[in-house]
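A single protein chain has been removed from this complex, and every other one stays in its place.
This part shows chain A:
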C-alpha cells in the first residue's frame, strides 16, 4: 500500500492540505496530547486578547464584547438563525448533490479507460475555472433564486471530490486486485470488496476538500445575489458600515466550517482505522 491520500489529492487538486497532521501526532504520542490542548486553548485566549487590544487602538475594529453583543442581538431577532439555515441548506444541498455525483463518476473514470478518456479533459478544464467565475453565467442562465447558488456550490464540491475519488481508484494496489482474482473474485466482487474499500480514504479526503470549497463558495455566491444567508448579511452590513455584524458573520462561518470539517474528520478516522499511518 502506498500513497498518502492527502498528499496525492493535494498535489493533484492544488488545494490547501486538509488538516490531518495534528490529529495523527496526537494519537501517536499520547503523552503530548494534554499539553497540545492547553496550547490550543491558550492561543485562543491570546488571540482574543490581542483582538481586544487592537480594538482599543481606535482602528475602527469592534471589540470582542461589541461583536458578542451584536451576535446576541442578531440571534435574538431570529435573523442569525434564518441566515445560518439559509446558508447551511445551500451548502449541504450542493455538497450532497456534488459528492453523490462525484463518487460514481470518479469510480467510472478510475475503473474504465473510456470513461476516463471522455470525462477527464472536462473535469480538468473546469477545475481550473474558479467556481466563483461561473456565478455570473449561472445567474444569467438560472435567475437569482436558489438554483444558481446551489449549482455553483454543487460544482465546487463535485470537482474537488471527483478528482480524489478518481485518484483513489487509480492508486488501488494491482497486487490486491490480483490477490482477489486468484481467490476467485470477478469484476463486480473486486469492485465492491477491493476497489471501494481501498479508495475510501481518498474519497473521504475528497469529501472534506469538497465541503471546504462548498462552504467557501456559498458565502461568495450570497455576496453577489441573495435575500438571506450569512454572506448576504455581511454584504448588507458592509453597506451600513456595521462592522460588528460583519465580524459575527466571519466568526459563524469559521466556526461552522470548523465543526463540519471535524465531523468529517471523525468519520474519516473511524472508517480508515485499518490504514498504516507513518
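Here are a few things to note about the model shown:
Just so we're on the same page, contacts are C-beta pairs under 8 Å (C-beta built on N, C-alpha and C of every residue); 3 or more make two chains touch, one makes a residue touch a chain; residues count from 1.
The working rule: contacts and distances are computed from a predicted model.
Per the UniProt record, the chain missing from the shown structure is "ABC transporter ATP-binding protein", taken from the list "Cytochrome c, mono-and diheme variants", "Metalloprotease", "ABC transporter ATP-binding protein" or "5-oxoprolinase". For the chain left out of this panel, the touching residue among A:88, A:170 or A:185 is A:185. Residues of chain A that touch the chain left out of the display are 1, 173, 175-176, 178-185, 189, 193-194, 197-198, 200, 273-276.
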